[in-house]
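Missing here is one protein chain; the remaining ones are kept as they sit in the complex.
Per-chain residue numbering starts at 1, and chain names A, B, C and D are given in the order in which the chains are listed.
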Amino acid sequence: MANAFVAAFEILSFGAIIVLIVLGLGIIASMMGIFNFAQGEFVLLGAYITYLAYAKGLPIWAGMVAAPFIVGALGFVLEALIIRRFYAAPIVAMLGTYALGLIIRESVRGLIGGFYLTVPEPIGGSIDIGAMHISAWRFTIIIITALVMGGCYLLLARTSFGLRVRATLENPSLARASGISTPLIYGATFAFGAALAGLAGALIVPVFSLFADLGLRFLIQGFVAVMVGGVGSFIGPVAGAGVIGTLSAALPWVMAPVVADVLVFVLAIVFIKFRPQGLIAGKGV
Amino acid sequence: MPLLEATGVKKIFGKLTALDGAALTVGENEFHGLIGPNGSGKSTLMKCIAGAEVPTQGKVSFVNADITAFTPTERARAGMSLKFQITSVLPTLTLYDNILLALQAQSSLFDLVFSRTRGLLHDQVMTMLTQFRLANRAFDAAAALSHGQQQWLEIAMALACKPKLLLLDEPTGGMSLEERRVTGELLQPIKKHCSLVIVEHDLDFIRDICDRLTVLDQGKVLASGTVSEIQANKAVQEIYLRRA
Amino acid sequence: MPKAIGAVKQAVPAEISGEQNVAMVEHGSAGQAGSARKILPIVEGVVLVAALLAPLVLQDYLTVFATRVIILALFALSFDLVWGYAGIMSFGQALFFGSAGYGVALLARDLDITNIFLVLPAGTMIGLTFALLLGGFLLLGRHPSSVIFVSLGTLTGSYAADRLARGWYYLGGQNGIPSISSMTLGSYEFSEGPPFYYLVLGLLVVVYLLCRFLVRSQFGLALAGLRENEQRIAFFGYKAQHLKAIIFAIGGAVAGLAGSLYAFHEGFVWPNMVGVVVSTQVVLYVLFGGSGTLIGAVIGAVIVEGVSFWLSDNYREVWPIILGVLLLLVILFRPLGLISFVLGERERVGSFGGKSRKTAKEKRDAAP
Amino acid sequence: PAPWANAAEAPIKVGIATDLTGPIAYAGNADANVAKMVIKEINAGGGLLGRPLELFIEDTASNESVAVGNVRKLIQRDKVDMVLGGITSSMRNAIKDPIVARGKTLYIYPQLYEGKECTPYLFCTGPTPAQQCDEFIPWLIKNGGKKFALPSANYVWPHTLNVYARKVIEANGGEVVFEEYYPLDQVDFSSTVNRIISNKVDVVFNTVIPPGVGPFFKQLYEAGFLKNGGRLACVYYDENTLNINQAAEIEGLASCLDYFKVLTKENPFDAKIQAAYEKDFPGNFLFAAGSAATGTYRGLKLWEAAVKEAGKVDRDSVAAALDHAKIAEGPGGPAEMVPGKRHCKMKMYTAVAKGGNYEIVGRSDGLVDPKEC
Partner (left out) sequence: MPEFLDIKHLDAGYGRSQVLFDVNLGIPWRGGVAVLGRNGAGKTTLMKTIVGELPPWKGEVAFDGRDVSRRATQERVRAGIGYVPQEHSVFARLSVRDNLAVGSLASRKADAVEHVLTIFPKLGQRLDQPAGTLSGGERKMLAIGRAMLGDPKLLLLDEPTEGVWIGVIEEITERLIELAKTIAVIIVEQHLDLALRVADYAYVLDRGRVALQGEAGEVRGNPELLRYLAP
């Protein structure tokens, strides 16, 4: 019983981590139609900023709060300078963002000397319930993920900002003809997606430590999650991430991890093959 | 035996029943008009016939064969050709290539790889482009055409497949009266070897070129018959007075 | 096709041609294409001559390096064929490249088969078979497959293969299969150097010409239609999915050929060779050089490899960053690749109607 | 001016091929630095055979295909007399052919590894499984317990090492509760941790590598493994890897290597090279055993000794001398090649992490045999 509870918690917490990482990726993919290969590096930057705060002796939570804003701002600038040119050609966009990711990743690698660096969690240790120990920080991540997810949903579904975003990304020239300032919306959406990645990076760095390939590690998983969930909505990728994250944490409990790892991907592809619209068909939010 | 026979076609989208047991019978060398208010299911019926939508229920037979389960490719190979309501030409290809692509569709893989039909088809491509007054734009990308010109191109492409049955969904959208008349004239000669189902809102145009009409309303056939029969039909007059 | 030209002249009655728009539109594209027609063969010729002369001027180790680059160019060609012409985004092209490499490595290791007439066809067949299997699964079926699905599907295939190779002891696991013996022709051994170089170059030229023939044929036009709108051409009666599977398999075969050459040239195979890294690399070559031109793929491979080689020599610690910046600049300012400096859009997309193009233009010029 | 300014003979060329960029660049750069240091030192001492040494460094970029190209540069363009380098086994496999078979050059591989590399002209100067297990595992059984778990990354080194480790564990009365392999980049270990806790494992003999190892140790810690008296053991853990986790999360972790920085306190020669290195390269790249820095030092010094003995630099003469080369002083102590085996005997140390630093808790009596080939 206790065992099952711990298992459930661990699986849920990894699911939450993947959801957190995929949130921004999903928003950019669904809303802007761009598979952002630099998304992993935005995660990395969020982690790096948190590390910097720690290394400079500032409180870690300060770094965590700053990370999404700084990465978001960077995202806004990058959108205006670079991403903007890619909307018409999604494949070129993949490559452009790949190059961008390469530059960021290698620069960070240079900055941290290629090491694996630890960052302590602001809320450390474990919560003990009888003989069970569950990680306090993972628990916090679950809570924050739920809050962020809810917040994003409300923002996109309930405010006119969400409507503007969806309209712009659906048909930019018509959106302009409806009086929507599309450049601003593009910038804001991309920045928002980047900021979410920054936040994800900040929150997960205590769990995984900081290293240059931190973001890359989750990128393919993220894309597969987006596809499984269904491109074109906010909920889709989130649901996909939940499924992929939970599955990749849960399968090793019942089979050899090496098999589980490949199996998750194969299952995902077979699933998409027979349900190309994804878990949640791409409509609404 | 009619060329095309669709019976009891039902199509349900979620809560909406777009087609509710519609039927359509088209004989050889017959020009058949399909009319009805917006949303009455005309395009949906056309798509069910051409294979773009799978009917929820019902049967479509063509040249004495049941084609309900055929894919669009198989239907096209059996001799059907469709012009969509929303133009869908191949935008970055030239007009020439658009037509050639349609013309060579039935060639074997071997012929295609060794370009064996290219010389043969060249004249036909140019003739078609000329007929539709697009010859001087032959080497422009199709995306550079105006909406009306794209309609022309689509009709030409549909014709280029040399179908036994041509399905045209609002081919004259965006054309002026004069342009419509010319389109009608271009369609007349195919009557010798081809039947036509045409969806149109312009009753004058339909009356001029069609032999028979079917009127759809809310997914059901309201009336079907010769042009004069339909004109005399009370129920039809009714819906044409009713507001949507 | 002189007959055809005559026919056009008859087919276009004067009163209709030049009817409208003629006066108002100065159609740049046709004129451009006319000159681009001549540019492509020039580019191809220059590249060929440069390639033929290279070993004469290069130092030994650079000839060996160039051989490797040419093999990669062959590999790039396979990707350009599927992406540039048929619009199939194969993010897992390395799967075919690498599995062929592994295949011939095993032939050499376990069965001692190194005869060029056995191993190269074997590698090609391995690539073809794997492409047929994966392509069959991804491309055929009730639902037409989206570009993104295919790219992720192939990516996953390549990723899974990489994992498999890493974990499979028979294949040497993470360490790969080292010390593959040389390819042989009778008693002659192809060791690295000019003979190997010219062998590879010869194969590249042959494959290039075959590909070029294919994409310039009516089959190529069907591929172009496929790339534009698969569903639309299905309504013409094309078996769109079959066409896709065919070209995908051909791409796989070419990748397989490249992979087997690579294995013998480098003398080892390792899991990355089937994995995501190499898959991405080939995409990079092609988009960098310019997709949909074949020659762009070759140029892209040469330049990306050459520049990385040079950078890693001269900017040792930061070269990946510089490479990234260069890539980004090219993608930003030349989204159609380097080749677009010399070739117009029309040439890239390709078009048919052959010499009649000129006829139509003359007609137009002649119109009042 | 250097003492050989008037030397008639051209310099002897030393090639280093290592990961200057990519995921393990920290190790590669340290190795390159060590090489620079050693070469400088030899040159300052008048060179070798009266000839200066010239160093050529190439990047292997953690990418085998790039590496082969660059190694060919060393062999064919620079015509080096010896190549030292490669960190991962797959890199060694990739470059050994161009160096040894096709390039007809001597190759020294400096990293601790799984053993079984018996290619002629290829000399290994890092520790082997036997060297890392023979004394370490009995110590673990005494200071940890009998029940071992072997969680591992799924590649050749852990597989081969585990075969050896299991033998030693069982020979010493221990028991392997489970041996399990994970994808190299797996980062969630909840099921593993659960298995370890519920089986009451005493010693986790870990061969999971970064990026997985950080989260793995953290999850173990959070599940109370250390609190309940469990012991972590990991034979590649050196000063670099200490930073992956919070000190508390790896308190008591035991490692067995040929060198730890704490040895500088007791061993003047170690203090000397450590100081020399830190003076020249004060940056982030540490002189540490796990990143092959010590193997590099040892390899270059053994080669120097061999060249001196041979009196010339051609491959066969040097290889013949290197076959039994010895150095009296090196990182962690003296070292000597085992004749005919192309592997190196060296001293081994067992250390335990305490508050973010190592403490030496055991050392081999003499030089430990690599037991290879």
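What we mean here is this: a contact is a pair of C-beta atoms (placed from the backbone, for glycine too) under 8 Å apart; a residue touches a chain by one contact, two chains touch by 3 or more.
Please read all numbers here as calculations on a predicted model, not as lab measurements.
S.K.: Please identify which residue in A:Ala7, A:Ala55, A:Met132 or A:Leu163 touches the non-displayed chain.
M.R.: Looking across A:Ala7, A:Ala55, A:Met132 or A:Leu163, the contact with the absent chain belongs to A:Leu163.
S.K.: Which residue, B:Glu5, B:Glu74, B:Glu179 or B:Asp208, contacts the hidden chain when the whole complex is considered?
M.R.: B:Glu179
S.K.: In the complete assembly, which of B:Thr71, B:Gln85, B:Gln106 or B:Thr127 touches the absent chain?
M.R.: Going through B:Thr71, B:Gln85, B:Gln106 or B:Thr127 one by one, B:Gln85 is the residue touching the chain not shown.
S.K.: Spell out, residue by residue, where the missing chain touches chain B.
M.R.: Per the touch rule, chain B residues meeting the hidden chain are 13-14, 16, 36-39, 42-44, 85-87, 133, 144-149, 151-152, 170, 173-179, 182, 201, 203, 239-244.
S.K.: Touching the missing chain, which residues of chain A?
M.R.: Counting only chain A, the missing chain is touched by 160, 163-164, 166-167, 170-171, 173-182, 232, 282-284.
Assume only the chains that are shown with their structure count from here on.
S.K.: By the touch rule set out at the top, what is the minimum number of steps from chain C to chain D?
M.R.: 1
S.K.: Determine the set of chains touching chain A that also touch chain C.
M.R.: A chain counts here if it touches both chain A and chain C, which gives D.
S.K.: Quick check: how many Å separate the C-alpha centres of chain A and chain D?
M.R.: Centre separation, chain A to chain D: 37 Å.
S.K.: How many Å are there between the centre of chain B and the centre of chain C, using C-alpha atoms for each centre?
M.R.: Inter-chain centre distance comes to 39 Å.
S.K.: Among the residues of chain C, pick out those that touch two or more other chains and give their numbers.
M.R.: 163, 167, 317, 320
S.K.: Check each residue of chain D and list the ones that touch at least two other chains.
M.R.: Answer for chain D, listing residues that touch two or more other chains: 21, 29, 154, 181, 183.
S.K.: Going by the touch rule stated at the top, which chains touch which?
M.R.: So, checking each combination of chains, I get A-C, A-D, B-C, C-D as the touching pairs.
S.K.: Can you check the complex and tell me which residues of chain B touch chain C?
M.R.: 50-52, 71-73, 76-77, 81-82, 88, 90-94, 96-97, 100-102, 104-107, 109, 111-119, 122-123, 125-127, 130, 133, 135-141, 144, 157, 161
S.K.: What residues on chain D touch chain A, complex-wise?
M.R.: Interface residues on the chain D side: 21-26, 29, 154, 180-183, 185-188, 190-194, 198, 210-211, 214-215, 218-219, 222-224, 240-241, 243-246, 283-285.
S.K.: Chain D touches which residues of chain A in the complex?
M.R.: Answer in residue numbers: 3, 6-7, 10-11, 14, 106, 109, 113-118, 120, 124-126, 133-135, 207-209, 211-214, 217, 248-249, 252-253, 256-258, 261.
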